[in-house]
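My questions all concern the structure below.
Removed: one protein chain of the complex. Kept in place: all other protein chains.
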Amino acid sequence: MTQTVPAQARRVPRIRLGMVGGGQGAFIGAVHRIAARIDDQYELVAGCFSSTPEKSAASAAELGVGRAYGDFAQMAMREARRKDGIEAVAIVTPNHLHAPVARAFLKRGIHVICDKPLTATLPEARKLAGAAADSDALFVLTHNYTGYPMVRQARAMTLAGELGEIRLVQVEYAQDWLAEPIEQAGNKQAGWRTDPAQSGAGGAIGDIGTHAFNLAGFVTGLELEALAADLQSFVPGRAVDDNGHVLLRYRGGARGMLWCSQVASGCENALRLRVYGSRAGIEWAQEEPNALWVTPLGRPRYRLSRGGAGTGLEAARLTRIPAGHPEGYLEGFANIYAEAARAILARRDGAVPDPAATFPGIREGLEGVAFVDACLRSSKRNGAWVALAL
Amino acid sequence: MTQTVPAQARRVPRIRLGMVGGGQGAFIGAVHRIAARIDDQYELVAGCFSSTPEKSAASAAELGVGRAYGDFAQMAMREARRKDGIEAVAIVTPNHLHAPVARAFLKRGIHVICDKPLTATLPEARKLAGAAADSDALFVLTHNYTGYPMVRQARAMTLAGELGEIRLVQVEYAQDWLAEPIEQAGNKQAGWRTDPAQSGAGGAIGDIGTHAFNLAGFVTGLELEALAADLQSFVPGRAVDDNGHVLLRYRGGARGMLWCSQVASGCENALRLRVYGSRAGIEWAQEEPNALWVTPLGRPRYRLSRGGAGTGLEAARLTRIPAGHPEGYLEGFANIYAEAARAILARRDGAVPDPAATFPGIREGLEGVAFVDACLRSSKRNGAWVALAL
Amino acid sequence: MTQTVPAQARRVPRIRLGMVGGGQGAFIGAVHRIAARIDDQYELVAGCFSSTPEKSAASAAELGVGRAYGDFAQMAMREARRKDGIEAVAIVTPNHLHAPVARAFLKRGIHVICDKPLTATLPEARKLAGAAADSDALFVLTHNYTGYPMVRQARAMTLAGELGEIRLVQVEYAQDWLAEPIEQAGNKQAGWRTDPAQSGAGGAIGDIGTHAFNLAGFVTGLELEALAADLQSFVPGRAVDDNGHVLLRYRGGARGMLWCSQVASGCENALRLRVYGSRAGIEWAQEEPNALWVTPLGRPRYRLSRGGAGTGLEAARLTRIPAGHPEGYLEGFANIYAEAARAILARRDGAVPDPAATFPGIREGLEGVAFVDACLRSSKRNGAWVALAL
Partner (left out) sequence: MTQTVPAQARRVPRIRLGMVGGGQGAFIGAVHRIAARIDDQYELVAGCFSSTPEKSAASAAELGVGRAYGDFAQMAMREARRKDGIEAVAIVTPNHLHAPVARAFLKRGIHVICDKPLTATLPEARKLAGAAADSDALFVLTHNYTGYPMVRQARAMTLAGELGEIRLVQVEYAQDWLAEPIEQAGNKQAGWRTDPAQSGAGGAIGDIGTHAFNLAGFVTGLELEALAADLQSFVPGRAVDDNGHVLLRYRGGARGMLWCSQVASGCENALRLRVYGSRAGIEWAQEEPNALWVTPLGRPRYRLSRGGAGTGLEAARLTRIPAGHPEGYLEGFANIYAEAARAILARRDGAVPDPAATFPGIREGLEGVAFVDACLRSSKRNGAWVALAL
């Protein structure tokens, strides 16, 4: 017998999602789609997946997405007019397009879920920040590593003072996929990332340095006072940096180092954060994301496990399966979507959003681009200390 | 402009999926749902989520599933009659219900995706195997650990002879969640698992020993000749084993040990397989599933990384994101669903299924229940060697 | 100015040590010599290093040892007569010589530091146990793994009840150096180890199985009730087992598994012990000996570090350098010598020995040989449960 279900317990309708970028052969668009699906709160109904209508349509067909657009501006306009138009858009194009695309949707009140870095240039970032401020729509930046439960756990412990006064931040993000000049051999993702016109003037520092910088700030809550950067471009003919060494000074006295590299042979996606305070440290590595090491002064180091004993609410609310059943990158990414969904649904209902829902937004995006800008300025001035030009 | 999409490139309609079990508060049903969603090839449209109509309906409402049933037999009957009825059903009830539920759907030609162990008793398993043989429908058993890409890699290497002649199998599956008598305190999952009427006569040996046994067989391709088991029940008042030690003799001369435990304090979900051949060994641990260690004789041990260098097609085809971006339990589970989808869609089209599509089925299910049966018989006879009664 | 030193604070004269075995090209003799030197409490003054006088003399010359003998019986006799004769002898010959050599020295009141296994046969072991009982001299068996500080820590915690009631013992010792028939290619160490006349009827089970068995007993304090063994000889033409699988039943209800192998491709010296009790577990691996993992039920697992926070007196007294400065195999071995020195010096002075000084002795040696004997008996009876014939 098919049951009649009482109205109040019914599932709320899925958030109608659009996507710009993420066409055939693209990397992160597919990740966003999985992330949006995992918790079943979004439905992808429209997209401008590529820069040409044909390709966009082909992608849409493959994905079973009903409404394909050949131009993001059109998409924003038309979707805004439909009764069943998208409520949110995921922006997964190369960097230089984030700003124009985002503005097109923001000004129509469509929530934006944009990948990082916020924009290719600092002026653009500032302008976009203004647009976001002027819009009723939400702005979500997929600094996805902040979605890992054990990163949330680290943040909770750090902010609660369990580490004592924070002294040291060591953050690094090492890859090797650009160790050779594959942009000259036609690799698509490498192509635009090493083209300042599309990527911004920063190379590795923008592509992954921003993740590292954001992660450190997210976990510690510290604000940067100044940095000194030494950027390098090791691969002959490369137009942007592919490695960066940065010294960090945070307000309040904490000091740090940030290393990012796309030429560290043998490193895959080695984002790692270590924070040491006067009473304890924490250590987390993205490649083993289910563990958070706590290293207290004068007590044995211990391993907090996602879903396991000793782990708090901040991690638990983003945890789907028990300890020992590893969650990974896609689930971490999905957590950003889940947090965003809480905020979006609250807006839909005119409700007060869940105060626990946390995700990076326009502010973090602006800081990230200002971080890249500062690194470039410092490096040009031979590693002089500079502040973020927020 | 909304594009018209050429028909041939269109996405095939999602597989209409039903579910039996997996109601509110259930464990693995939610996992199946995520697994089915990750690659967007299924749509959950009907369910009998609980043993009472009210609860089933409440779950359906929460999940946004249109057709809720209060009885699986009704569900099978009605869905079979609908033009838009389900094509496959996921069975995620306690063990003793697998057989009756599966038979109800099989006999109506609805594909079955059933969780392990196949059944609670060996006679039931045999009967179900008969029913599966008699049905046109597919039978998929979610021994999900076989879905991990690096398990596929291990299997490919082993079957290709890269380990030489296999000598040794060391497999273990250690948990601690039943280290105390939580079944007496009302824990739902512990409750039925320690009740022979619902779980079968095996406790840990059935619940997780079957996974370990299946994994070893999957990776090595070896067939068991005999086993000798020493099962224990450590927690006072427990009606089933909560720990098992098993010696293994495989046809062809390989020997092994299997340990499963639900009382190993501090162990979360520590499924681990090690296989050693005359030329090399492999080591894999479920809690770090993205790595496969290869340990050649006379050469340094190396780490194959999911998505990384040196990893073959068998792993690559089940890999969504690049090396260093960890995939986890849910993706491994989703791989079983993806493999099943390949087979189901081929059936839908009357096409020849992709020969690479690999998933555990009725045979593995029968072997698993026969394994439990053999362990119980051996243990009762003080660890005598017994063969599987297939 | 050269100082006159007050008599009472003077260093006691070093223990005069002799050695039987350990000539040129031998393995463990050199280890014993380093172990004896590390804490500077022994002086090697005499030796019968090989079975021929010439080789023995050549070894002595190379080592700078004054008194070289060509025959251990002569050595025992002559040294016993000298005023400055040796006080202790290290026996590092192949197994079948342990008994005659040890008896020769014991009966003259010279302390014996003998390597494992105690003897090649059980009757010999019993006879030697009698000789040890009849002698005033000490008998020290170099089950060197018991000398690791973190093994002492594990033992202290286990005996103090920190693990609760012990339920499970998982111990394994995997090597690969006999994965091929190197005894047929002239390898000296492989040669006698695979010759039952020199090694005893056990192969891997005697050579390393005894270590594993001893370690488990040392840490848990448990006594074996019965075992069931399945021994294999994988390498064609090999006269002894090279792999063993053993089920263990301890008095009081604990159960266990022991695996030893010398054909596990890619394993170096992988002795590993895991013990799980009702409240916590411990995990220790010889290849990373400075760490002891404690895995409490319901709390995060933590890493005790040799010399580090949370480590007790039992480990501290055998620790030379601070945490983070790894000690290794030689220091663990030296700890057996250091413990023996405490006992030997107490005997020299007629003093009461330090009650903390702990080392394996004749009892453990007898148990080890009885363990091998039981494994062989069980394996011959197809894995029947047998008790140690102590």
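Lettered A, B and C in written order, each chain numbered from 1.
Keep this in mind: a contact is a pair of C-beta atoms (placed from the backbone, for glycine too) under 8 Å apart; a residue touches a chain by one contact, two chains touch by 3 or more.
These figures come from a predicted structure and were not determined experimentally.
J.: If I consider the whole complex, including the chain that's not displayed, which of B:K188, B:R251, B:R303 or B:R381 touches that chain?
T.: The one listed residue touching the chain not shown is B:R303.
J.: Kindly note down the residues of subunit C that lie in touch with the hidden chain.
T.: 1-6, 9-11, 14, 30-31, 33-34, 37-40, 53-54, 56-58, 60-64, 67-71, 74, 78, 175, 177, 267-270, 286-290, 305, 308, 320-331
J.: What residue numbers in subunit A mark contact with the hidden partner chain?
T.: Interface residues of subunit A facing the absent chain: 163-164, 167-168, 170, 172, 176, 179-180, 228, 230, 232, 234, 243, 245, 247, 249, 253, 255-257, 259, 261, 263-267, 274, 276-281, 294-297, 301, 382-383, 385.
J.: Residue-wise, where is subunit B in contact with the chain that is not depicted?
T.: 294, 298-305, 308-310
We adopt the following convention: only the chains that are shown with their structure count from here on.
J.: Averaging over Cα atoms per chain, report the distance between subunit A and subunit B in Å.
T.: About 34 Å, centre to centre.
J.: Can you work out the whole-Å distance between the CA centroids of subunit B and subunit C?
T.: 44
J.: Would you please write down the residue numbers of subunit C that are in contact with two or more other chains?
T.: 294, 301
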